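Sharing a structure below in C-alpha coordinates format, with a few things to ask.
All protein chains of the complex are present and in place, except for one that has been dropped.
Letters A and B mark the chains as written, and numbering starts fresh at 1 in each.
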Amino acid sequence: MELKDLISQKLESNFPEAELEYSEYRGELNIKFNKKFVNSICKFLKQDSELEFLLCEDVTAVDWAKRKNRFTVVYHIFSLKHNFRLVLKADVDESDCSIDTVSSVWKTSDWQERETYDMYGIKFNNHPDLRRIYMPEEFEYYPLRKDFPLMGIPGSLPLPKK
Amino acid sequence: MDRLTKDDVHPKILQKLLEDTDLSIEDALENEMILNMGPQHPATHGVLRLLLRLDGETVVGCVPDVGYLHRGYEKMAENMSYYEFIPHTDRLDYISPMANNVAWVLAVEKLAGIEVPVRAQFIRMIVAELARIASHLVAIGSFAMDVGALTVFLWTLREREKILDIWDILCGARFTNSYTRIGGVANDAQPEALAKVKWFVDQLDDNLAECEKLLNTNRIFIERLDGIGVISKEDALSYGYTGPNLRASGVEFDLRRATPYLQYDKVDFRIPTFTEGDSLARYFVRADEVRESAKIVRQVLQLMTPGEIKSNLPKQVLPQKAEVYSKMEELIHDFMIVNFGINPPVGEVYHAIEGSKGELGFYLVSKGEGHPWKCKIRSPSFIHIQSLPHLVKGRMISDVVAIIGSIDPIMGEADK
Partner (left out) sequence: MGLEAKLDSDGFLVTQLDTVVAWARKNSVYPMPMGISCCAIEMMAAADPKYDIARFGSEVMRFTPRQCDLMIVAGTVTYKMSHVVRKIYEQMPDPKWVIAMGACTSTGGMYRSYSVVQGIDQFLPVDVYLAGCPPRPDNLLNALIQIQNKIGRTRAKDFQNLKLPELNVIQNN
(Lines give C-alpha, C1' and ligand atoms only; values in the text may rest on other atoms or scores of the structure.)
Protein backbone atom coordinates (compact mmCIF):
# COMPACT_ATOMS: atom_id res chain seq x y z
CA MET A 1 0.00 0.00 0.00
CA GLU A 2 1.23 3.45 -0.71
CA LEU A 3 2.39 5.44 2.29
CA LYS A 4 -0.10 8.26 1.83
CA ASP A 5 -3.00 5.83 1.86
CA LEU A 6 -1.54 4.04 4.84
CA ILE A 7 -1.36 7.27 6.84
CA SER A 8 -4.90 8.31 5.99
CA GLN A 9 -6.25 4.84 6.69
CA LYS A 10 -4.53 4.66 10.07
CA LEU A 11 -5.70 8.11 11.07
CA GLU A 12 -9.29 7.43 9.94
CA SER A 13 -9.53 4.29 12.01
CA ASN A 14 -7.92 5.76 15.12
CA PHE A 15 -9.41 9.24 15.10
CA PRO A 16 -12.87 9.03 13.53
CA GLU A 17 -14.02 12.26 15.22
CA ALA A 18 -11.06 14.44 14.31
CA GLU A 19 -12.72 15.94 11.17
CA LEU A 20 -9.79 14.93 8.99
CA GLU A 21 -9.40 16.72 5.67
CA TYR A 22 -6.77 15.80 3.09
CA SER A 23 -5.23 17.89 0.38
CA GLU A 24 -2.15 17.62 -1.76
CA TYR A 25 -0.06 20.28 -3.42
CA ARG A 26 3.21 19.74 -5.29
CA GLY A 27 3.51 16.27 -3.84
CA GLU A 28 3.11 17.31 -0.20
CA LEU A 29 0.33 15.66 1.77
CA ASN A 30 -1.57 18.10 4.01
CA ILE A 31 -3.84 16.83 6.75
CA LYS A 32 -6.14 19.20 8.55
CA PHE A 33 -7.93 18.23 11.75
CA ASN A 34 -9.78 19.58 14.73
CA LYS A 35 -7.38 21.30 17.12
CA LYS A 36 -8.55 19.23 20.09
CA PHE A 37 -6.83 16.17 18.65
CA VAL A 38 -3.44 17.72 17.96
CA ASN A 39 -1.62 16.11 20.84
CA SER A 40 -3.04 12.62 20.39
CA ILE A 41 -2.54 12.61 16.61
CA CYS A 42 1.06 13.78 16.91
CA LYS A 43 1.79 11.22 19.58
CA PHE A 44 0.26 8.51 17.41
CA LEU A 45 2.23 9.50 14.32
CA LYS A 46 5.46 9.51 16.27
CA GLN A 47 4.96 6.24 18.09
CA ASP A 48 3.33 4.10 15.41
CA SER A 49 5.96 1.57 14.42
CA GLU A 50 5.02 1.66 10.73
CA LEU A 51 5.24 5.44 10.43
CA GLU A 52 7.78 6.78 12.96
CA PHE A 53 7.61 10.51 12.39
CA LEU A 54 10.54 11.10 14.71
CA LEU A 55 11.58 14.51 13.47
CA CYS A 56 9.48 17.61 13.96
CA GLU A 57 10.92 20.08 11.52
CA ASP A 58 8.84 23.11 12.04
CA VAL A 59 5.90 24.56 13.93
CA THR A 60 4.42 27.81 12.73
CA ALA A 61 1.14 29.56 12.08
CA VAL A 62 -0.51 31.44 9.26
CA ASP A 63 -2.66 34.51 9.79
CA TRP A 64 -5.49 34.60 7.24
CA ALA A 65 -6.58 38.09 8.39
CA LYS A 66 -10.29 38.11 7.48
CA ARG A 67 -11.21 34.44 7.56
CA LYS A 68 -13.55 33.04 10.20
CA ASN A 69 -10.93 30.80 11.76
CA ARG A 70 -8.26 33.43 11.66
CA PHE A 71 -5.14 31.33 12.28
CA THR A 72 -3.89 27.98 11.08
CA VAL A 73 -1.15 26.27 13.08
CA VAL A 74 1.10 24.26 10.77
CA TYR A 75 3.39 21.39 11.72
CA HIS A 76 5.96 19.89 9.38
CA ILE A 77 7.01 16.45 10.47
CA PHE A 78 9.42 14.04 8.83
CA SER A 79 9.72 10.29 8.88
CA LEU A 80 13.29 9.08 8.62
CA LYS A 81 12.06 5.58 7.93
CA HIS A 82 10.23 6.54 4.75
CA ASN A 83 11.97 9.83 3.96
CA PHE A 84 8.55 11.39 3.85
CA ARG A 85 7.37 14.82 4.93
CA LEU A 86 3.86 15.34 6.27
CA VAL A 87 2.11 18.64 6.89
CA LEU A 88 -0.37 18.82 9.75
CA LYS A 89 -2.75 21.72 10.17
CA ALA A 90 -5.25 22.85 12.75
CA ASP A 91 -7.43 25.94 12.65
CA VAL A 92 -7.48 28.30 15.61
CA ASP A 93 -10.01 31.06 16.01
CA GLU A 94 -9.18 34.48 17.41
CA SER A 95 -11.85 34.26 20.11
CA ASP A 96 -10.29 31.11 21.57
CA CYS A 97 -6.69 31.68 20.58
CA SER A 98 -5.15 28.56 22.02
CA ILE A 99 -4.13 25.03 21.08
CA ASP A 100 -2.55 22.14 22.98
CA THR A 101 1.21 21.92 23.06
CA VAL A 102 3.11 19.08 21.41
CA SER A 103 6.33 19.78 23.30
CA SER A 104 5.78 16.59 25.27
CA VAL A 105 5.99 14.65 22.00
CA TRP A 106 8.93 16.43 20.37
CA LYS A 107 11.18 18.52 22.61
CA THR A 108 12.07 20.74 19.68
CA SER A 109 8.56 22.15 19.46
CA ASP A 110 9.10 23.90 22.80
CA TRP A 111 10.90 26.84 21.24
CA GLN A 112 9.00 26.63 17.97
CA GLU A 113 5.77 27.13 19.89
CA ARG A 114 7.29 29.95 21.89
CA GLU A 115 8.19 31.60 18.62
CA THR A 116 4.67 31.15 17.30
CA TYR A 117 3.30 32.61 20.51
CA ASP A 118 5.68 35.55 20.27
CA MET A 119 4.80 36.29 16.66
CA TYR A 120 1.06 35.49 16.55
CA GLY A 121 -0.15 35.45 20.14
CA ILE A 122 -1.47 31.90 19.94
CA LYS A 123 -1.36 30.35 23.40
CA PHE A 124 -0.18 26.77 23.74
CA ASN A 125 -1.95 25.01 26.61
CA ASN A 126 0.23 23.09 29.08
CA HIS A 127 3.41 24.51 27.55
CA PRO A 128 6.23 24.29 30.13
CA ASP A 129 7.68 27.73 29.55
CA LEU A 130 5.51 29.98 27.42
CA ARG A 131 7.12 33.38 27.25
CA ARG A 132 8.32 35.69 24.51
CA ILE A 133 11.44 34.59 22.70
CA TYR A 134 12.48 37.27 20.21
CA MET A 135 10.80 40.41 21.40
CA PRO A 136 11.36 41.91 24.86
CA GLU A 137 8.99 40.62 27.53
CA GLU A 138 7.35 44.04 27.88
CA PHE A 139 6.36 44.25 24.22
CA GLU A 140 2.58 44.21 23.90
CA TYR A 141 1.96 43.38 20.24
CA TYR A 142 2.29 40.34 18.02
CA PRO A 143 4.41 41.39 15.04
CA LEU A 144 3.47 38.79 12.42
CA ARG A 145 -0.25 39.44 12.70
CA LYS A 146 -1.48 41.11 9.57
CA ASP A 147 -2.82 44.14 11.44
CA PHE A 148 0.64 44.98 12.82
CA PRO A 149 2.41 47.55 10.61
CA LEU A 150 5.79 46.71 9.13
CA MET A 151 7.54 49.63 10.79
CA GLY A 152 6.02 48.83 14.16
CA ILE A 153 4.17 51.03 16.61
CA PRO A 154 6.18 54.14 17.47
CA GLY A 155 7.27 54.21 21.09
CA SER A 156 6.47 50.56 21.77
CA LEU A 157 10.16 49.67 21.98
CA PRO A 158 12.25 52.14 24.01
CA LEU A 159 15.74 53.29 23.04
CA PRO A 160 18.48 54.10 25.56
CA LYS A 161 19.06 57.76 26.37
CA LYS A 162 21.73 59.49 24.36
CA MET B 1 32.16 43.89 35.81
CA ASP B 2 29.08 45.30 37.45
CA ARG B 3 27.29 42.86 39.63
CA LEU B 4 24.22 41.40 38.11
CA THR B 5 21.19 42.86 39.77
CA LYS B 6 17.59 41.84 39.75
CA ASP B 7 16.76 44.62 37.29
CA ASP B 8 19.11 43.23 34.66
CA VAL B 9 17.31 39.94 34.35
CA HIS B 10 13.66 39.65 33.64
CA PRO B 11 11.78 37.92 36.51
CA LYS B 12 10.41 35.29 34.12
CA ILE B 13 13.91 34.26 33.08
CA LEU B 14 15.01 34.08 36.71
CA GLN B 15 11.98 32.00 37.49
CA LYS B 16 12.91 29.56 34.73
CA LEU B 17 16.48 29.46 35.99
CA LEU B 18 15.36 28.48 39.47
CA GLU B 19 12.45 26.26 38.51
CA ASP B 20 13.70 23.04 40.11
CA THR B 21 14.65 24.61 43.44
CA ASP B 22 12.80 26.32 46.24
CA LEU B 23 15.30 29.18 46.32
CA SER B 24 13.97 32.70 46.21
CA ILE B 25 15.53 35.08 43.74
CA GLU B 26 17.21 37.17 46.43
CA ASP B 27 18.59 34.01 47.96
CA ALA B 28 20.00 32.78 44.69
CA LEU B 29 21.67 36.09 43.91
CA GLU B 30 23.22 36.09 47.38
CA ASN B 31 24.40 32.50 47.69
CA GLU B 32 24.65 30.72 44.40
CA MET B 33 26.20 32.46 41.46
CA ILE B 34 24.18 33.64 38.51
CA LEU B 35 26.42 34.43 35.60
CA ASN B 36 25.34 36.44 32.62
CA MET B 37 27.17 35.31 29.49
CA GLY B 38 26.67 37.49 26.47
CA PRO B 39 25.12 38.95 24.41
CA GLN B 40 28.52 40.54 23.85
CA HIS B 41 30.93 37.69 24.43
CA PRO B 42 33.64 36.43 22.09
CA ALA B 43 32.67 32.78 22.46
CA THR B 44 28.94 33.01 21.90
CA HIS B 45 29.35 33.40 18.13
CA GLY B 46 27.32 36.55 17.91
CA VAL B 47 24.69 37.86 20.22
CA LEU B 48 23.56 34.78 22.07
CA ARG B 49 22.91 35.39 25.74
CA LEU B 50 23.09 32.64 28.32
CA LEU B 51 22.13 32.91 31.94
CA LEU B 52 24.02 30.31 33.91
CA ARG B 53 23.33 29.26 37.47
CA LEU B 54 26.57 28.04 38.96
CA ASP B 55 27.40 25.98 41.98
CA GLY B 56 31.11 26.64 42.28
CA GLU B 57 32.28 25.95 38.76
CA THR B 58 29.56 23.50 37.87
CA VAL B 59 26.62 24.62 35.78
CA VAL B 60 23.37 23.61 37.43
CA GLY B 61 21.02 25.61 35.25
CA CYS B 62 21.11 27.43 31.94
CA VAL B 63 18.55 29.60 30.19
CA PRO B 64 19.39 30.84 26.68
CA ASP B 65 17.99 34.20 25.70
CA VAL B 66 17.84 34.88 21.98
CA GLY B 67 16.32 37.65 19.92
CA TYR B 68 19.10 40.24 20.10
CA LEU B 69 19.38 40.06 16.33
CA HIS B 70 15.71 39.66 15.49
CA ARG B 71 15.35 41.76 12.37
CA GLY B 72 11.81 40.79 11.42
CA TYR B 73 12.65 38.85 8.26
CA GLU B 74 9.36 37.03 8.07
CA LYS B 75 7.42 40.27 8.26
CA MET B 76 9.68 41.87 5.69
CA ALA B 77 9.22 38.92 3.33
CA GLU B 78 5.48 39.47 3.42
CA ASN B 79 6.05 42.99 2.17
CA MET B 80 8.39 42.38 -0.73
CA SER B 81 8.45 40.39 -3.94
CA TYR B 82 10.10 37.00 -4.27
CA TYR B 83 13.02 38.51 -6.16
CA GLU B 84 13.58 41.26 -3.63
CA PHE B 85 14.06 38.75 -0.86
CA ILE B 86 17.07 37.04 -2.46
CA PRO B 87 19.61 39.58 -1.08
CA HIS B 88 18.02 39.19 2.34
CA THR B 89 18.70 35.46 2.39
CA ASP B 90 22.43 36.27 2.22
CA ARG B 91 22.23 37.70 5.67
CA LEU B 92 20.50 34.77 7.33
CA ASP B 93 23.36 32.35 7.75
CA TYR B 94 26.02 34.87 6.88
CA ILE B 95 28.84 32.36 6.86
CA SER B 96 27.39 30.51 3.87
CA PRO B 97 25.25 33.02 1.95
CA MET B 98 25.27 31.01 -1.29
CA ALA B 99 23.53 28.04 0.33
CA ASN B 100 20.74 30.31 1.55
CA ASN B 101 20.30 31.79 -1.93
CA VAL B 102 19.95 28.30 -3.32
CA ALA B 103 17.45 27.28 -0.63
CA TRP B 104 15.25 30.30 -1.26
CA VAL B 105 15.09 30.01 -5.03
CA LEU B 106 14.43 26.28 -4.80
CA ALA B 107 11.47 26.94 -2.52
CA VAL B 108 10.08 29.62 -4.84
CA GLU B 109 10.60 27.41 -7.88
CA LYS B 110 8.74 24.60 -6.19
CA LEU B 111 5.91 27.01 -5.40
CA ALA B 112 5.74 28.37 -8.94
CA GLY B 113 6.56 25.08 -10.66
CA ILE B 114 9.63 26.27 -12.56
CA GLU B 115 12.08 23.85 -14.16
CA VAL B 116 15.72 24.88 -14.11
CA PRO B 117 18.34 24.03 -16.80
CA VAL B 118 20.86 21.38 -15.81
CA ARG B 119 23.89 23.62 -16.06
CA ALA B 120 22.34 26.11 -13.64
CA GLN B 121 21.65 23.26 -11.23
CA PHE B 122 25.27 22.17 -11.39
CA ILE B 123 26.49 25.70 -10.79
CA ARG B 124 24.16 25.91 -7.80
CA MET B 125 25.59 22.67 -6.48
CA ILE B 126 29.14 23.99 -6.77
CA VAL B 127 28.35 27.20 -4.92
CA ALA B 128 26.32 25.40 -2.25
CA GLU B 129 29.14 22.97 -1.58
CA LEU B 130 31.72 25.76 -1.54
CA ALA B 131 29.49 27.53 0.97
CA ARG B 132 29.47 24.41 3.09
CA ILE B 133 33.26 24.25 2.96
CA ALA B 134 33.55 27.92 3.91
CA SER B 135 31.10 27.49 6.76
CA HIS B 136 32.77 24.40 8.17
CA LEU B 137 36.18 26.04 7.91
CA VAL B 138 34.98 28.97 9.97
CA ALA B 139 33.24 26.59 12.36
CA ILE B 140 36.39 24.53 12.91
CA GLY B 141 38.59 27.60 13.19
CA SER B 142 36.47 29.52 15.63
CA PHE B 143 35.77 26.36 17.59
CA ALA B 144 39.50 25.77 17.97
CA MET B 145 39.95 29.42 18.91
CA ASP B 146 37.30 29.08 21.61
CA VAL B 147 39.22 26.27 23.26
CA GLY B 148 42.52 28.08 22.92
CA ALA B 149 44.16 27.18 19.61
CA LEU B 150 44.38 30.49 17.79
CA THR B 151 46.62 29.44 14.90
CA VAL B 152 44.06 27.14 13.29
CA PHE B 153 41.63 30.02 13.02
CA LEU B 154 44.06 32.03 10.92
CA TRP B 155 44.78 29.05 8.71
CA THR B 156 41.16 28.15 8.06
CA LEU B 157 40.33 31.77 7.42
CA ARG B 158 43.10 31.82 4.83
CA GLU B 159 41.39 28.93 3.03
CA ARG B 160 38.04 30.67 3.30
CA GLU B 161 39.48 33.80 1.69
CA LYS B 162 40.22 31.70 -1.39
CA ILE B 163 36.54 30.74 -1.63
CA LEU B 164 35.57 34.37 -1.27
CA ASP B 165 37.93 35.20 -4.13
CA ILE B 166 36.15 32.61 -6.28
CA TRP B 167 32.82 34.20 -5.45
CA ASP B 168 34.30 37.56 -6.26
CA ILE B 169 35.06 36.37 -9.80
CA LEU B 170 31.78 34.48 -10.11
CA CYS B 171 29.34 37.19 -9.12
CA GLY B 172 31.27 40.32 -8.23
CA ALA B 173 30.73 40.19 -4.48
CA ARG B 174 32.94 38.43 -2.02
CA PHE B 175 30.58 38.09 0.88
CA THR B 176 26.91 38.79 0.26
CA ASN B 177 26.51 37.23 -3.13
CA SER B 178 22.82 37.10 -4.18
CA TYR B 179 24.00 34.99 -7.08
CA THR B 180 21.03 32.76 -7.76
CA ARG B 181 17.92 33.88 -9.60
CA ILE B 182 14.51 32.31 -9.74
CA GLY B 183 14.81 29.94 -12.69
CA GLY B 184 18.59 29.88 -12.84
CA VAL B 185 21.64 31.85 -11.82
CA ALA B 186 22.56 35.48 -12.44
CA ASN B 187 25.34 34.81 -14.93
CA ASP B 188 27.19 31.85 -16.34
CA ALA B 189 30.24 30.60 -14.48
CA GLN B 190 33.29 32.01 -16.21
CA PRO B 191 36.06 29.58 -17.27
CA GLU B 192 38.52 31.35 -14.98
CA ALA B 193 36.16 30.95 -12.02
CA LEU B 194 35.79 27.22 -12.71
CA ALA B 195 39.54 26.88 -13.12
CA LYS B 196 39.99 28.52 -9.76
CA VAL B 197 37.39 26.22 -8.20
CA LYS B 198 39.34 23.24 -9.51
CA TRP B 199 42.61 24.62 -8.19
CA PHE B 200 41.01 25.29 -4.83
CA VAL B 201 39.52 21.84 -4.27
CA ASP B 202 42.77 20.21 -5.38
CA GLN B 203 44.89 22.06 -2.86
CA LEU B 204 42.30 21.96 -0.08
CA ASP B 205 43.05 18.43 1.13
CA ASP B 206 46.67 19.18 1.93
CA ASN B 207 45.88 22.42 3.69
CA LEU B 208 43.09 20.84 5.69
CA ALA B 209 45.41 18.02 6.70
CA GLU B 210 47.82 20.67 7.94
CA CYS B 211 45.13 22.16 10.18
CA GLU B 212 44.06 18.74 11.37
CA LYS B 213 47.62 17.80 12.24
CA LEU B 214 47.63 20.76 14.57
CA LEU B 215 44.41 19.71 16.27
CA ASN B 216 44.15 15.92 16.13
CA THR B 217 47.48 15.38 17.85
CA ASN B 218 46.91 18.14 20.36
CA ARG B 219 46.22 16.61 23.72
CA ILE B 220 44.71 19.76 25.19
CA PHE B 221 42.28 20.07 22.30
CA ILE B 222 41.22 16.41 22.46
CA GLU B 223 40.83 16.29 26.21
CA ARG B 224 38.80 19.45 26.35
CA LEU B 225 36.27 18.00 23.90
CA ASP B 226 36.23 14.26 24.43
CA GLY B 227 33.01 13.29 26.18
CA ILE B 228 31.86 16.90 26.55
CA GLY B 229 28.31 17.85 25.60
CA VAL B 230 27.10 14.35 24.82
CA ILE B 231 23.66 14.00 23.27
CA SER B 232 22.14 10.62 22.52
CA LYS B 233 20.57 9.62 19.23
CA GLU B 234 17.03 9.73 20.63
CA ASP B 235 17.50 13.09 22.30
CA ALA B 236 19.13 14.55 19.21
CA LEU B 237 16.14 13.56 17.10
CA SER B 238 13.68 14.76 19.69
CA TYR B 239 15.45 18.11 19.89
CA GLY B 240 15.12 18.35 16.12
CA TYR B 241 18.83 18.18 15.35
CA THR B 242 19.78 18.05 11.70
CA GLY B 243 22.98 18.36 9.76
CA PRO B 244 26.46 17.66 11.17
CA ASN B 245 25.24 17.75 14.75
CA LEU B 246 22.76 14.94 14.16
CA ARG B 247 25.26 12.89 12.22
CA ALA B 248 27.72 13.19 15.11
CA SER B 249 25.11 11.42 17.23
CA GLY B 250 24.92 8.41 14.97
CA VAL B 251 21.97 9.11 12.68
CA GLU B 252 22.91 8.85 9.04
CA PHE B 253 20.50 11.47 7.80
CA ASP B 254 21.29 13.90 5.04
CA LEU B 255 18.65 15.69 3.00
CA ARG B 256 20.88 15.50 -0.07
CA ARG B 257 20.40 11.75 0.10
CA ALA B 258 16.97 11.51 1.73
CA THR B 259 15.08 13.91 -0.53
CA PRO B 260 17.44 14.57 -3.43
CA TYR B 261 17.19 18.03 -4.96
CA LEU B 262 19.24 19.65 -7.73
CA GLN B 263 21.43 16.87 -9.20
CA TYR B 264 22.61 15.30 -5.96
CA ASP B 265 21.42 11.87 -7.04
CA LYS B 266 24.01 11.90 -9.83
CA VAL B 267 27.05 12.37 -7.61
CA ASP B 268 28.68 9.95 -5.27
CA PHE B 269 29.49 11.01 -1.74
CA ARG B 270 29.75 9.52 1.72
CA ILE B 271 27.76 10.75 4.71
CA PRO B 272 30.28 11.02 7.58
CA THR B 273 28.66 9.64 10.70
CA PHE B 274 30.01 9.26 14.21
CA THR B 275 28.29 7.60 17.13
CA GLU B 276 29.76 9.37 20.15
CA GLY B 277 27.58 12.46 20.03
CA ASP B 278 30.12 14.61 21.86
CA SER B 279 31.87 17.82 20.88
CA LEU B 280 34.83 15.97 19.42
CA ALA B 281 32.58 13.92 17.13
CA ARG B 282 30.93 17.09 15.91
CA TYR B 283 34.35 18.45 15.00
CA PHE B 284 35.29 15.23 13.15
CA VAL B 285 32.05 15.22 11.18
CA ARG B 286 32.69 18.77 9.99
CA ALA B 287 36.27 18.03 8.97
CA ASP B 288 35.17 14.95 7.03
CA GLU B 289 32.33 16.81 5.38
CA VAL B 290 34.73 19.37 3.99
CA ARG B 291 36.48 16.54 2.12
CA GLU B 292 33.18 15.09 0.90
CA SER B 293 32.08 18.48 -0.37
CA ALA B 294 35.35 18.87 -2.24
CA LYS B 295 34.70 15.45 -3.76
CA ILE B 296 31.24 16.53 -4.90
CA VAL B 297 32.63 19.70 -6.46
CA ARG B 298 35.23 17.67 -8.35
CA GLN B 299 32.55 15.38 -9.75
CA VAL B 300 30.30 18.26 -10.72
CA LEU B 301 33.14 19.91 -12.62
CA GLN B 302 33.42 16.68 -14.61
CA LEU B 303 29.69 16.38 -15.23
CA MET B 304 29.11 19.97 -16.27
CA THR B 305 28.39 20.67 -19.93
CA PRO B 306 27.79 24.02 -21.61
CA GLY B 307 24.18 25.07 -21.86
CA GLU B 308 21.49 27.46 -20.77
CA ILE B 309 21.70 28.97 -17.30
CA LYS B 310 18.16 30.32 -17.06
CA SER B 311 14.88 28.75 -18.02
CA ASN B 312 12.93 30.39 -20.79
CA LEU B 313 9.82 31.58 -18.94
CA PRO B 314 9.47 35.29 -19.67
CA LYS B 315 6.61 35.81 -17.20
CA GLN B 316 8.54 34.45 -14.25
CA VAL B 317 12.25 34.52 -14.94
CA LEU B 318 14.13 37.79 -15.25
CA PRO B 319 15.80 38.20 -18.67
CA GLN B 320 19.53 38.79 -19.01
CA LYS B 321 20.54 42.41 -18.48
CA ALA B 322 22.11 42.75 -21.94
CA GLU B 323 18.80 41.78 -23.54
CA VAL B 324 16.83 44.18 -21.37
CA TYR B 325 18.87 47.04 -22.75
CA SER B 326 18.54 45.97 -26.38
CA LYS B 327 15.16 44.27 -26.86
CA MET B 328 11.65 45.66 -26.34
CA GLU B 329 9.98 42.37 -25.28
CA GLU B 330 12.56 41.72 -22.60
CA LEU B 331 12.31 45.26 -21.33
CA ILE B 332 8.55 44.84 -20.84
CA HIS B 333 8.97 41.51 -19.06
CA ASP B 334 11.67 42.93 -16.83
CA PHE B 335 9.41 45.85 -15.95
CA MET B 336 6.46 43.58 -15.20
CA ILE B 337 8.45 41.20 -13.01
CA VAL B 338 10.18 43.95 -11.07
CA ASN B 339 7.00 45.94 -10.47
CA PHE B 340 4.33 43.28 -10.07
CA GLY B 341 6.27 40.16 -9.16
CA ILE B 342 6.02 36.65 -10.45
CA ASN B 343 2.59 35.77 -8.99
CA PRO B 344 2.90 32.03 -8.32
CA PRO B 345 -0.38 30.07 -8.12
CA VAL B 346 -2.34 29.83 -4.87
CA GLY B 347 -0.83 27.19 -2.64
CA GLU B 348 1.73 26.46 0.00
CA VAL B 349 5.00 24.58 -0.07
CA TYR B 350 7.84 23.72 2.24
CA HIS B 351 11.23 23.12 0.74
CA ALA B 352 14.34 22.29 2.70
CA ILE B 353 17.93 21.79 1.68
CA GLU B 354 20.87 20.43 3.57
CA GLY B 355 22.41 23.74 4.51
CA SER B 356 25.81 23.91 6.12
CA LYS B 357 24.37 23.96 9.65
CA GLY B 358 21.53 21.55 9.06
CA GLU B 359 18.13 21.57 7.48
CA LEU B 360 17.40 25.01 6.09
CA GLY B 361 13.80 25.21 5.03
CA PHE B 362 11.41 27.82 3.71
CA TYR B 363 7.66 27.51 4.13
CA LEU B 364 5.86 29.72 1.66
CA VAL B 365 2.17 30.49 1.37
CA SER B 366 1.03 32.18 -1.82
CA LYS B 367 -2.29 33.83 -2.48
CA GLY B 368 -1.42 34.39 -6.13
CA GLU B 369 0.10 37.79 -5.46
CA GLY B 370 3.53 39.19 -6.19
CA HIS B 371 4.64 38.83 -2.60
CA PRO B 372 4.36 35.83 -0.29
CA TRP B 373 1.39 35.80 2.08
CA LYS B 374 3.54 34.07 4.65
CA CYS B 375 7.17 33.07 4.76
CA LYS B 376 8.58 30.96 7.53
CA ILE B 377 12.29 30.32 7.80
CA ARG B 378 13.19 27.03 9.42
CA SER B 379 16.70 27.73 10.65
CA PRO B 380 18.87 24.96 12.08
CA SER B 381 20.79 27.19 14.49
CA PHE B 382 17.63 28.19 16.33
CA ILE B 383 16.81 24.54 16.93
CA HIS B 384 20.33 23.67 18.03
CA ILE B 385 20.57 26.50 20.55
CA GLN B 386 17.47 25.16 22.19
CA SER B 387 19.33 22.07 23.34
CA LEU B 388 22.08 24.04 25.12
CA PRO B 389 20.56 23.68 28.61
CA HIS B 390 20.48 19.92 28.08
CA LEU B 391 24.10 19.83 26.93
CA VAL B 392 25.72 22.08 29.54
CA LYS B 393 23.90 20.87 32.62
CA GLY B 394 26.34 19.37 35.09
CA ARG B 395 29.41 20.42 33.13
CA MET B 396 32.09 22.90 34.11
CA ILE B 397 31.85 26.52 33.08
CA SER B 398 34.79 26.24 30.67
CA ASP B 399 32.97 23.45 28.84
CA VAL B 400 30.12 25.80 28.00
CA VAL B 401 32.38 27.63 25.57
CA ALA B 402 33.45 24.39 23.92
CA ILE B 403 29.88 23.17 23.61
CA ILE B 404 28.64 26.38 22.01
CA GLY B 405 31.52 26.19 19.55
CA SER B 406 30.76 22.58 18.74
CA ILE B 407 27.11 23.08 17.82
CA ASP B 408 28.12 26.08 15.69
CA PRO B 409 25.15 28.43 15.95
CA ILE B 410 24.89 31.50 13.74
CA MET B 411 22.71 34.10 15.34
CA GLY B 412 21.74 35.67 12.03
CA GLU B 413 19.58 32.71 11.16
CA ALA B 414 18.66 31.79 14.71
CA ASP B 415 17.10 35.18 15.37
CA LYS B 416 15.97 35.89 11.82
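The criterion applied here is as follows: a residue touches a chain if its C-beta (ideal position, glycine included) is under 8 Å from a C-beta of that chain, and two chains touch if they have at least 3 such contacts.
Please read these numbers as outputs of a predicted model, since none were measured by experiment.
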Handout entry: Hidden partner chain, touching residue among B:I34, B:I95 or B:V251
Key = B:I95
Exercise for the section: Provide the residue numbers of chain B that touch the chain removed from this figure. Expected result: 2, 39-42, 46-47, 67-73, 75-76, 87-88, 90-91, 94-95, 138, 154, 157-158, 161, 164, 174-176, 411-412
Exercise for the section: Extract the touching residues of chain A with respect to the undisplayed chain. Expected result: 134-136, 143, 148-153, 157-162
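Throughout what follows, only the chains that are shown with their structure count from here on.
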Practice task
Indicate the whole-number Å distance between the mean C-alpha point of chain A and the mean C-alpha point of chain B.
Solution key: 24
Problem - Touching residues on chain B, where the partner in the complex is chain A - result: 10, 12, 16, 66-67, 70, 72, 74-76, 79, 110-111, 113, 235, 237-240, 242, 251, 253, 258-259, 347-350, 352, 359, 361, 363, 365, 373-374, 376, 378, 382-383, 386-387, 415-416
Exercise for the section: Provide the residue numbers of chain A that touch chain B in the complex, in ascending order. Expected result: 25-26, 28, 30, 54-58, 60, 62-63, 74, 76, 80, 83, 85, 87, 106-112, 115, 119, 129, 131-137, 143-144, 148, 150
